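As you look at this complex, bear in mind that one protein chain is not there, while each of the others sits in place.
When the chains are written out, they are named A, B and C in that same order, and each has its own residue count from 1.
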Amino acid sequence: MATLPNRWYNILPDLPKPLPPPRDPESFEEYSRIENLPKLFPAELLDQEISPQRYIEIPDAILEAYKSLGRPTPLIRAKRLEQLLNTPAQIFYKREDTNPTGSHKPNTALPQAYYAYKENSKYLVTETGAGQWGSAVALAASLFGLRCLVFMTRSSYLQKPYRRYLMSIYGAEVLPSPSGRTKPGSELLREDPEHPGSLGIAISEAVETVLGGEGYRYAVGSVMNFTLIHQSVIGLEAVKQMEEEGLTPDVVVACVGGGSNFAGIAFPMLGAKLSSGDFRHTRFVAVESSAAPRMTGGKYCYEFADTAGIMPMLKMYNVGRGYVPPPVHAAGLRYHGLAPAISLLLRERLVEPRAYSQEEAFEAARVFARAEGVLPAPETAHAVRYVIEEAVECRRRGRGEVILLCLSGHGLLDLQSYGEVLKL
Amino acid sequence: MATLPNRWYNILPDLPKPLPPPRDPESFEEYSRIENLPKLFPAELLDQEISPQRYIEIPDAILEAYKSLGRPTPLIRAKRLEQLLNTPAQIFYKREDTNPTGSHKPNTALPQAYYAYKENSKYLVTETGAGQWGSAVALAASLFGLRCLVFMTRSSYLQKPYRRYLMSIYGAEVLPSPSGRTKPGSELLREDPEHPGSLGIAISEAVETVLGGEGYRYAVGSVMNFTLIHQSVIGLEAVKQMEEEGLTPDVVVACVGGGSNFAGIAFPMLGAKLSSGDFRHTRFVAVESSAAPRMTGGKYCYEFADTAGIMPMLKMYNVGRGYVPPPVHAAGLRYHGLAPAISLLLRERLVEPRAYSQEEAFEAARVFARAEGVLPAPETAHAVRYVIEEAVECRRRGRGEVILLCLSGHGLLDLQSYGEVLKL
Amino acid sequence: MLSRSGRVLILYLTVGDPLITTNLIKSLYQSGVDMLEIGLPTAKPKYDGPVVKRSMLRASAHVQGIEEALENASKMTGGGKILFTYYEEALSYGVEELFSRAGGRFYTVLFPDLLIDYPDDLGRYLRLCDKYGFEPAFFVTTGFPHKLVKHLSSLEPAFIYLGLMLSTGVLLPISASRNIRLFRGLVGDVPLIVGFAVRSPEQVGSYVHAGADGVVVGSAFLRVLEEAADEDKRIRRACEFVAGLKKAVENHGNAPE
Partner (left out) sequence: MLSRSGRVLILYLTVGDPLITTNLIKSLYQSGVDMLEIGLPTAKPKYDGPVVKRSMLRASAHVQGIEEALENASKMTGGGKILFTYYEEALSYGVEELFSRAGGRFYTVLFPDLLIDYPDDLGRYLRLCDKYGFEPAFFVTTGFPHKLVKHLSSLEPAFIYLGLMLSTGVLLPISASRNIRLFRGLVGDVPLIVGFAVRSPEQVGSYVHAGADGVVVGSAFLRVLEEAADEDKRIRRACEFVAGLKKAVENHGNAPE
């Protein structure tokens, strides 16, 4: 039976080349983003961020929280999808949607809240667009008795109230951003009281709040190495579960926003591929939205981690932090960059990139939902598209591949989007 | 480790008194509802409905479907809730919300679809109010390759489109009821093209459709004994899981609409209490909405199973099929009756009744969500209320009870309701 | 009169139904019917399907009240007789009154709703049976608690009558044979009679094969009567029908499952 791993996996020690570290801009600016890191994040997280340890012990309190929210998560064989596609491929999906907020985000929100709590912080602060990350943080904060402050872009705040309600129920204070709470927010609000906000503004407000007070910690949803480390529970469980099936995946697939769920499922196997003989023939496919084509249309260079330019720079595939993607519904894939470790592996051709449009993704999600019951989140739908194409390719070539998908979230709170795109 | 049971439990053979059977009205009406049963339901379901077998084997195809949708479901210790309430009680909840539609309903929707499919039926037809049942049926139909027709009350169709979208994604045809598709529907529509509809009308339309064509089967969400039988997977799993904890529940709690989730968790233990020495001291508490006070304000007598009076009569606690409950958000608790087996056990004082208002329930749900992360469905929230009161009572009396709750569903698609009631 | 070894065929009819004549009764007994289950017309046919309901409607027009019905019933001679009526009916008439009037005229009195709607009156029923010389007999449904069925069996009744379906005459697609087998196991040596929607020799064969000691045929028999144009045909068809069933009752050994 599947069991919860008691340590996370960190791929840095197994990478084929050194990972370019986070850094300040190469200039003589006085302001150091690196210096801000300890004011923003709990010590343990920074320690993990650049840790040389391959395995990092998961504290008991986090193990318990993982367990109580449904870890280990099920690995399901998509038999009906296989039948529907009439494919010789065997398709498995790892269900990261079974926890109360419906995505993989709590895997890292929980440790972030826990470490903040351990440091006697009082508030966990973050920003959110559609609310997927915000609700994971609100949940995690609630579980560890922290107060939670979420800056939500005003447009989402007004148009997508459901995840906001959920955050409120968890006890979070949700502020439409720009808010009157911070200096940058107040200024923008003075100019335009109906300012729709942006993720960049929301980040500025969150970071300003954390830097400006005592007992605040900032929570970040992806990209940072520690978020990838926390997400490794997905892959560590999956490795064991595939072992129980007596199978080795030929292809591992996940969507990429910042890259945390991809890293989560792929890195434990990719790391083994790099350091031992295991998973030698396994391919790793990262699927982005063609609305934010970092991998298929971006550059590999240092860029700020966040659209506000408050966090350090990271060497990553990116489309420039100023890039404004078209307003697709997969908010989680509209990020301008891709986590450095994945970027490096992409550069080294150990990760294969794919990009799909919203329409391609949503159609695939419909097929998947009909066959398997689970409606994937719009983000996840992009990975599902690849799985279906690959399975059809397997049929064409009569090739019996084993495909493993990270089902990063469900779409129950995205039905409005599905309704619009699929014209329901 | 928890394992999926391979047979359902049927309490009829263990009841303390004979269960009054479904029957036609005591009149000389020509129209026989009993005669209609085989036209509405697959043979296997009618067989189960009055089966003298204590255990009924679960066909492999259903086992697989259960598994693929996440059975066995987790049993979670609500440690943080205990801490929050500072109670010596140990609280456990069985998570029936982890499947793709988010409630216990697929436990019976799946076998109903399967048996229809086995009979070469082409269509599965049902009615739905808020859509919880409809989406379970749409899902089940999709998994077994049946077409699905759902009559949805027009008011919900317009005001609560999300579960409708979900049903559509699953491939179901969702019609606003009254619809132009049936005779009764067309007539009502002619009188009032904006007719808001009612569950009674939707049932009439569904039944009419099934009786009027070839290859149609009707799916029913609760009340009928076979639905209670299918839901017994909840309790059978819970019994083992509590065993693994080395504990016997002192109180088992569930909300009751038709009663299927209550029976699901309670009957395997109640049956054992009735037939062996086990669970001797366990109490079973059924929680209704005070908006439909069947148990606390109704009569125990024969009444039609459905508001339309198309199905047979059942001996049950009820408030009269004509009773129109106030428009509370817990649509699943607005049923006028209570499954006969539960009614009988209530009469025999083997089940304890409780009723709470919507406000009491929603407040409890908020507390639960903050402590445990899972936002209960509005229906479930009623049971949660009792759990919290009982746990507080335990604190007052210094009594370390073991409380087991059936978490029948999550509230992610009810956030609109939460927003309104909790004024978020 | 009933036993585990001798399989019996029982016909249901409503007293007062004009389709039932003295000649018919005689012929039925002669064609192999072992017993008649004689129903009293009622205004509340709880478990009766359309055919029995029609029969009751016809009968109601011809007999006034229970006394006359019992009077008529006692004229049906030629074999065993079971009185069949709802306990609710008896209650409104007076249960002891009914027993005293029926006393000596029937082998037993069967109340299908006794244990369902008035389970607490079991003791009263037993006492009255004793007092008025009836063998007790119990109607049970497939949904009856096993403990209760065993308890009833321990009371050594004349038989236990298992209602296979939800109402008379309405065949549901359920595993009646499996249910009979299960009840056979529960009742021990008590004769097990089954009824409700028994209509064909095939059914009878498999029911007996499954462990029934007798079958009751009602609606199917009444339908034969309804469909015949005149009394001659009624008698002929009914006797043919009965003969077929009787054969099936006796040839239980090689009945198909």
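Observations on the model:
The rule we apply is simple: a contact is a pair of C-beta atoms (placed from the backbone, for glycine too) under 8 Å apart; a residue touches a chain by one contact, two chains touch by 3 or more.
As the structure is a computational prediction, the values presented were derived from the model and not from experiment.
Partner chains of the missing chain, restricted to those shown and counted over the full complex, are A. From the set A:I34, A:L211 or A:V324, the residue in touch with the chain omitted from the display is A:I34, counting the whole complex. Only one of A:L46, A:L84, A:L350 or A:V392 touches the absent chain when the whole complex is considered: A:L46.
Chain A residues in contact with the hidden partner, per the touch definition given at the top, are 12-24, 26-28, 30, 32, 34-35, 37-38, 43, 46-47, 50-54, 225, 275, 312.
In the analysis below, only the chains that are shown with their structure count from here on.
In summary, no chain was found to touch both chain B and chain C. Comparing the centres of all chains, each the average of its CA atoms, the largest separation from chain A belongs to C. In this view the innermost chain, defined by its CA centroid being closest to the centroid of all protein CA atoms, is B.
Centre-to-centre separation between chain A and chain C, using Cα means, comes to 71 Å. With touch defined as above, chain B holds no residue shared between interfaces to two or more other chains.
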